[in-house]
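Note that this complex is displayed minus one protein chain, with the remaining chains in position.
As written, the chains take the letters A and B, and residue 1 is the first residue of each chain.
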Amino acid sequence: MTTYYVLVFTVLTFFFGSVIYALHWSVRTGQFSRFQEGAESIFDDEEPIGRLNDCFPDLEPPELPLRKRA
Amino acid sequence: MNTAIRIFIGVFLTFATAWIGLVLVPHWQLKDLQSQKDEALGTLNPAPYTGLEADGRRVYIDLGCTYCHTQQVRGGFYNADLERGWGSRRSHPLDYIYDEPQLLGTMRTGPDLANIGVRQPSEEWHHLHFYDPQITSPGSIMPPHRFLYEKRRIQGQPSADALPLTGEFAPEEGYEVVPTYRAKALVAYMKRLDQSYDIVEEGDQ
Partner (left out) sequence: MNAPPIPPEKLPEIRSEIDRSCSMPCLAWFASSMFWLIVGTIFAIIASIKMHNPEFLGDTAWLTFGRVRPAHLNVVAFGWGVPVAFGVLLWLQCRLCRVKMVWPGVILAAVVIWNIGITVGTIAILAGKSLGIEWLEFPTYAAFLLFLSFALVAVWSMMTFAQRRQDHVYVSQWYIFAGLFWFPWLYVTVQVLLILLPVKGVTQAAITWWFGHNALGLWFTPCALAAGYYFIPKVIGRPIYSYYLSLLGFWTLAIFYNWAGIHHLIAGPMPAWLVTTSIVGSMMMIIPVAAVAINHHMTMRGNFKLLKYSPTLRFVVFGAMAYTLTSLQGSLMSLRAYNEPTHFTHHTIGHAHLGLYAFFTMTMFGAMYYIVPRLTGREWASSRLIRIHWWGSAGGIIFMFLVLTIGGFIQGFEMNQASESFESAIDKHGFFGGLKQWFAGFQDRNGAVPFMEIVKGTIPYLIARSVSGVMILVGHLAFLALMVMNIHAWGRKRFGPTLFQRGDKTYTRLMTDELEEAKEA
């Protein structure tokens, strides 16, 4: 039974530690601010926003209106 | 930003409390359950498994019986477990203290087995049913478990264990079907599934 409690304690300590570190880090590096920038971070700078990126091989992709970056 | 830190520390405390709440607290609550002695009969409720029953339980696990049969009589208002005669009372955590792993089950393709030992005390019925469910329960979709039985040539006297198979299920002339050890163990386990004893809750006296 003692093994059991030691194990539980270790797991919990390790988990809490990593969690608080991750949290501190994410706030420090501004993960909870600049939302628009975050949403656009999946596009590289030269990728036009508003263009279909995947298509059946036998179809031509439709023309879409391009949009400006925020 | 300080607000954010506070909120998210809260989030993670909640995350870990779920672990404490769903795993640790039930463990602490239930870990001290012990069999109760029936003074009149001198038996333990529930009794620990005998060797044969434990082997039968192992067969039950390895053949995956639990994927079609539950072993729990539910309380609650919206189910008919008691009305179907699957038990005389609701199952209690005490009924399961020797179970490792638990076999509560999640599916009732077939009926509940928590009290099958009470409903079907006949060994012969169980053997016939395992050999081919159509013998005892025509229309059943339970798979046959003929691989738990051995068909062999009768040498001298027919074996006392041989299944009383008739009609289309009977083996050829001069052969008999006898249960293997695994079949006997499984039937012993079936007969032991019994939650019909009364449980004395703390404070009931």
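Methods note: a contact is a pair of C-beta atoms (placed from the backbone, for glycine too) under 8 Å apart; a residue touches a chain by one contact, two chains touch by 3 or more.
Remember, it's a predicted structure, so these values are computed and weren't measured experimentally.
Undergrad: Based on the whole assembly, the unshown chain contacts which displayed chains?
TA: A, B
Undergrad: Could you list which residues of subunit A touch the chain missing from the display?
TA: Looking at subunit A, the ones touching the missing chain are residues 3-4, 7, 11, 15, 18, 22, 26, 29, 31-32, 34-62, 64, 66-68.
Undergrad: When the complex is taken as a whole, what residues of subunit B touch the one chain not shown?
TA: Residues of subunit B in contact with the hidden chain: 8, 11-12, 14-15, 18-19, 21-23, 25-27, 29-31, 33, 61-68, 70, 72, 74-80, 82-85, 90-111, 133, 137, 139-148.
Throughout what follows, only the chains that are shown with their structure count from here on.
Undergrad: Quick check: how many Å separate the C-alpha centres of subunit A and subunit B?
TA: Going by mean C-alpha positions, subunit A sits 46 Å from subunit B.
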